[in-house]
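Before I ask anything, let me first share the structure, which is written out below as structure tokens.
Only one protein chain is missing; all other protein chains are in place.
Naming follows writing order (A, B, C and D), and every chain is counted from residue 1.
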Amino acid sequence: MPVGDVLPELSVLISAVTLLLAASFMRERDQWLAAPGALIGLTVAFAFCVAQLGEAPKLTFSGVWALDGASIWARLIILVAAALSVLLTPEWLRQDRRHGEYYAVLMLGTLGAMLLAGATDLMQLIIAVLLSSVTGYTLAAYHRNWPLSVEAGIKYFLVGALANALLVLGVTLMFGLFATTDYGELASRTDDGAQSMTLVAFSLVIVGVAFKLAAVPAHTWMPDVAEGAPPPAAAFLTIAPKVGAAIALARFVDLFPQDIPWRSVVATIAIATMSVGNLGALGQNDVRRMLGWSSVSQSGYALMAITVLGLDPYALPALLFFLASYAVANLAAFGVVTQLRGRTNLADYRGLATAHPLLAAALILSFLSLVGIPPLAGFVGKLALFVTTIESGYAWLAVVALINTVVSLVYYLRVLAPVYFAEPARPMHTLGYSAAAAVVLCAFFTVSLGGLADPLWRMLTEATLLP
Amino acid sequence: MLWVVALFPLLAAVIVHASPMRNRAALGASGCGVLLFTLLLTVFAGLEGWVGRFAWSIPLQFEVVLTSSSVVMALLVPVIALPVLAYAAVHERLRDLNRLVSLLLLFVGAMLLLVIAADLITLLIGWELVGACSWALIGHERQHASRAASARYAFVMTRLGDLGLFVAAMVAFSDSGTFAFAAIETLGAPQKTILVAGLLLSAASKSAQIPFAPWIFRAMDGPTSVSALLHSATMVAAGAYLLIRLEPTLAQVPWFGPTAIGIGLGTALAGGLTAMLQPHAKKLLAASTSAHYGLMFVAVGAGYPAVALTHLVAHAFFKALLFLSAGVAGREADSFYLTKMGFGRVLPITASATAVGGFALAGIPPLGAAWTKEMVVTAAGHFSPWLALVVMLAGALSAAYAMRFVYSAYGVAVNDTSATSRTTETIAISSLAAACLALSLYWLPSIQQTLGAWLATSFPTPPPWETIGSLLTVGSGLYTGLLIARKHPALGEDGPVSAYADWLGLPFAINRVVERPFSALAQHCATFDDAVIDGIVRRVSAGGLFAARVAYRGLDRLADGLPEGVTRWLALSGEDSRRFQTGLSHHYLAFMAAGAVVLAIILFAGR
Amino acid sequence: MTLTAILIVAAVLIGIGLYGTLSQQSFVMLMMGLELMLNGVMLAAVGFWSLTAGGLPTGQLLAIIVMAVMAVEMAAGFALITAVYRSRQADVTEGLTTLKH
Amino acid sequence: MLTATILIPLLGAFALACTRLKEPTYRWLACSVGSVPLVLLVAVWIGFDTSTGASAFQYVVEYPWIPALGIGWRMGVDGIALTVATMSALLFVAAIAWPAETRGRAREYYAWFLFLEAVSLGVFLTLDLALFYVFFDLSLVGLFFLIGRWGHGDAERAAIKFFVYTFAGSLAILLAIIGLVLATDPLTFDMRTLIADQPLVGMDLRATLVLAGFIIGFGIKTPFVPLHTWLPPAHVNAPGPASAVLAGVLLKMGTYGLIRIPYSMLGDTFARYAFALAVLAVISILWGALVSMAQSDLKRRIAYTSVNHMGYVLLGIAAAATIGGEQAARQMALTGATVEMVAHGLITGALFLICGAFWQRTGDYNLEHYGGLSQIAPNLTRFTILASFASLGLPGLAGFVAELQIFVGAFSVYPWLAATALLGILITAALFLQMLQQLFFGALPTERGDFRDLARVEIITLAILVLLIVIIGIYPNWLLTPINSATGLLTGGV
């Protein structure tokens, strides 16, 4: 049993369990110590992941687990996102009695997202989705005494339960058709002409994964979670599962030959997702909810790369880079929200630039990056997306994305305008130092990923997708 | 090197303007000094045969030379400007006098540049500068908005003509690759046609010919000295001069002669009539200016540029003289209406000088102007005898209004009690009168010989019937004028005549046909721009939000209407029904299930 | 007892389950619908295992996975329902409409 | 050298943003930092080799940014870029020096201005398409904040409209750039390579679409009718210096981009649609002039004249692009277009600064509410009259040099269009004279009795601009030589 191949996951798991035990023995006022503990665990996992970068891409655990560029990079992004959201947490949950367990759940959620990225077996996929979902519900509902939070949690759950049921159904049908759940064998058996049942099974699985990706038609939980969940958790939930799911989806669709017109399906989902997300965000006066909608639309952009997967060598690197840029920018935005003690009403943001220039700068940077203003990370990500999409002959998709980008600019500016142009009415209280540190880090990444994009990009271009 | 002739006054103008000089004496002296020096420069340049070349870039080459005709003009401009400026220094109000003087110098400089130009661009530059100066001079008294309006009217009207010059330059370059006058000869026939049309257009507008004439009345809002200079040697003269300078080229186009003559005669008659009906001294003179430049057009059109030139010179002197004296009378009467004037007894010198000018205007021998007018008649006669008769008629008209002006302004009248004329004014006026008298030398055959030799042409000899005819017409004209002045001194001040007195209603027509529709058009465009063009943009942006709502409503029916039908949909609160994210989990579930089906359908469709 | 027969029975169960999921207001009843769906799925899985996969162990594992999914979701679901009930006194989907638009 | 030209103000902006000083010090600090690029560019100008056979782009520097995508920090100038960039630098110094109402936020105000200067110069100086886009977008960001924060009236809305509208254009440009660049192998954003091997030759449909993208994008920025309606509100609500920069510098990015990218890199396709562009240009000329004529708002009026003048530029470019035109004429047209960019930058810059002066004194742009100012504000009157006459193309001033060449050049390619466009200068004359009349002539309204004349700083700033306008009008050789060295190459001459 090649334990070495899952060292990162193991370290995350072990630290999760450790935290759980520690939390049940630590005194209440020491609970925050779990945060540094979690950071240590994530750092170790990160180190192991980096170590894996060197190795040649391979399938282990008899084809269940992929160690390729895609999964490794995705897991790195997930780990970073998790670490940053951990930084946001301790001050936020200070007075929560179950402070310590939070980190355990978060770690397990991280594990689930990582497993999503690496799964090359349909059953493994199911379990990964399940793990990240069940932890996700918990994180979303973590403010057990706060109506919005639990409401977000149960809505997340209801959508998730059906999605998983459909996923399981799809997988079972797949098994019935091909008598296997292993990607490698699937790829070899899907070649001979697809039956109608295959199409049904395929679309069921797609919906199941789309739920994790917060893509239409299973996107409905995203705005609720973004608004209701604790902002640190929302930051995590809008990023980590999405990253994993994007890779999982890419892996899955890549198995199927052209006589299943999956490109048009993915393209449709992409357009629907980015449009619905943008239209939803357009009228929002609630910043957290707006961020939720905007991250729906961002999934749509990511799907562009999946649409053209295999048509252009840059598709996969573009996807990874875009996910990375999205992750840092989105984290920065949620970080600012957290640091402002969950301030969410648009009007409450008036004059932020005067009250807290640095936070305002971070917010501006993250929003501009989400729009794709150069030379920020988001720009390079979008540029790569557009390049690969157009290169693969899907220029019309790029045009749709372009229009959506313009629309998105409007609602980002609707926030930035009061932030910068108005004067503050009341003093704006902030949370604490670690959240501030997280914000600064994210802003820094947002800038540097754009300015110094080359090393990352060059490494990403080597990334591979198995099988 | 020849550039100096034009650049010196321009530069001097800037210096004077920058200088702290504010009192009359200093300004007058310096201005006159500048003009004198310019005059000397011109003479010297003429003797030395200076030329000038200058280039902005390879295609943009400029050249200035002195031809026989341009020498005459180049001398004439400062000679006339000298007394006018001296007069201005004492006559005009002290406020802004410094600006007035420097503008006058600028005016002269620009005119000189135009005169010595040997390529279309230099010409264009001088041409437009003259226009701009005229704007500043007409609107000189800034506290009156009406003056500025008149200045604008004049400038826009003349710039409309300038476009002709632009076109000419464009044609010349597109065909020959250069702008030099020399190259114009080589143009192809069609290009030449356009070019000549352009030149004629700009000349007509500058020289206040029909239909551009009305601007010259608006120009009367400027100070008297400005009018004097503007009508005699600069602005208005430019048009006629252009035709004289380029006549050999122009004449190569068959239709040029008739057209020029047509414009000229039309203006001569219309202007003469207008002037005769005009009770306003300056406007009377202004109309007569148009008329006389019309005569010059006729001469050029008939192929006698030299004749036109000589007439231009003569006209310059007496017209400047008349304006100056009109200015004195106007100041004393505190109005330019002839009925208020009549200072023959108190200002005898001015009066007699004015008489000289007036007779010259009327074309009474032995004054030089009479000869030049005679030459015009002859030239026209060479083209066709009937033309000669019409020109005589124009002459009669000019005699008539000349008489009216002299008699009313400086005749013996009731309000002829007290009036003063400043010495410098008197000197300026009388010097000009002397010049008018001196021009009587035109009649001497020897002088005519030398002139013809100098201008490389020979003057036509008038057949006797023409001489007699014109003498008779002049006589009858004088009589008519006297009649008007005595019997109907206020003719044209009011009543139906006054309408005709303003260019026979031409400005009214222009206002109705051009100005109003144009401003209306502008307004409509602005409205359209805001309402439609920007409107579309606003719609699009609003459409975004609208699309959001519609999308929600549509999808909401899917998530909600579909399940339970409209009734159920109505059961939800209005806000919910407007948004797709109803907040009701089972809608999300339904939507997801439906979505899975849709995906499958797409897959099936795609096979 | 043919595969088709088994699958049709499964289909019936899935259909009923979906109906329950979409139609029930009470969270608990809704989850019963989900259970029923998964029940059908499980039947189908075993059917496949036994009649098309020639006893390939993966089939059994799949069935177990389905069972796991069922269990996990039940557990999480009940926990959430409890939490909601405590904080909102809500037990039906219509009870939670604060988060919308 | 060019790198420093961009980096110094950029770093200066950040440095300024992090300091705590007194209000006036910021102004002079920013002014001195902002004038460094001007000095450097003048030095570049002096050293610029215009002899025949000299390489088109000089002072080239190149560092990799994303080599995998062929993106790099590439800088270099030809005659056009050099002249336009230098004008922009000068205008920025003027705008910074201009006394502005910073509402207690001097630090950010001047920091944004330096930032804007850096990125705007970047647009003109870069030789890398990706970098071009980067700077192009950043300029929008900078101006968005300047207008929104220090503008007046409904500044926020105007700022957002401006940003969204022009951002849409720039995204169109982005797509076009990608479509263009993807035809190169290996992938590169290097302008010189793209100019050299005209990547889209032979791909008609794709070339057309790419061209359309560029035309829309730059058309919005320039702006041409009917894509111009973002301009008036942006101008009206922007502070004087900002709109001076907007009109003087940012609008040039559109036309400069047209020359630099589609004209140079899509030669054939661009030529095929040159006539359509020329028609568009004439429409812009007449429409801009007409609509401007009907405006009673000082700033709107001048804003619309910008539409008119940029129409001239477009006409020149279109004429220069046409196949079959006389080379000399096409070169003249293109030179004229470039000179018009410079001239319009200076003239309109001056005019908008003057507008700023009006607003600071009265907070009112309505022409109806003015009159007779020449009696109490002679200096203001002087400068305004000069600038207006320059704008209506009076000989001896900069505008004439440009428009003459445009008309003459365009005429031998499109006689009728050029002749029609001539009407533009007539209407412009009318509207400017009317504006002058309403502002300065006639009786002085009582409520304007306390109108201050220009202060010393304002006089100096305007004097420099106007002096330059006059010099260009009388002796433009120093300007025409470098421009011609570039246009000669661009129009296939020596």
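Here, a residue touches a chain if its C-beta (ideal position, glycine included) is under 8 Å from a C-beta of that chain, and two chains touch if they have at least 3 such contacts.
The definition used in the following text is that contacts and distances are computed from a predicted model.
Missing chain, UniProt name from the options "NADH-quinone oxidoreductase subunit J", "Sarcosine oxidase subunit beta", "Phosphoribosylformylglycinamidine synthase subunit PurQ" or "Pyruvate dehydrogenase E1 component alpha subunit": "NADH-quinone oxidoreductase subunit J". Every visible chain touched by the undisplayed chain in the complete complex is listed here: A, B, C. Contact with the undisplayed chain is limited, among A:E28, A:E55, A:D259 or A:E462, to A:E28. For the chain missing from the display, the contacting residue among A:G283, A:G310 or A:G342 is A:G342, taking the whole complex into account. In the full complex, the hidden chain is touched by chain B at residues 560, 562-565, 568, 571, 584, 586-587, 590, 593, 597.
If you put the missing chain back, the residues of chain A touching it would be 1, 6, 13, 17, 20, 24, 28, 61-62, 64-65, 91-92, 94-98, 101, 104-105, 108, 111-112, 115, 121, 123-124, 127-128, 130-131, 134-135, 137-138, 141-149, 151, 153, 176-177, 179, 195-197, 200, 227-228, 230, 286, 288, 341-345, 348, 426, 429, 431.
The omitted chain makes contact with chain C at the following residues, 1, 3-26, 28-29, 32-33, 35-36, 39, 42-43, 46-55, 57-58, 60-61, 63-65, 67-68, 70-72, 74-76, 78-83, 85-98.
Keep this in mind: only the chains that are shown with their structure count from here on.
For the pair chain A and chain C, the distance between C-alpha centroids works out to 26 Å. Annotation: 34 Å between the Cα-based centres of chain B and chain D.
Under the contact definition stated at the top, the residues of chain A that touch 2 or more other chains are 154-155, 158, 162, 223, 280, 283, 410. Multi-chain contact residues of chain D (touching two or more other chains) are listed as 164. The touching residues of chain A, when paired with chain B in their complex, are 154-155, 158-159, 162-163, 166, 194, 196, 199-200, 202-204, 206-207, 211, 216-218, 220-221, 223, 259-262, 264-265, 268-269, 275-276, 279-280, 282-283, 407, 410. Across the complex, chain D is touched by residues 368, 371, 373-375, 379-380, 383-384, 386-387, 390-391, 395, 398-399, 402, 405-406, 409-410, 413-414, 417, 420-421, 453-454, 457-458, 461 of chain A. Residue ranges on chain A touching chain C, taken from their complex, read 123, 126-127, 130, 134, 137-138, 141, 144-148, 150-155, 157-158, 161-162, 164-165, 168-169, 171-173, 175-176, 179-181, 223-224, 227-228, 280, 283-284, 289.
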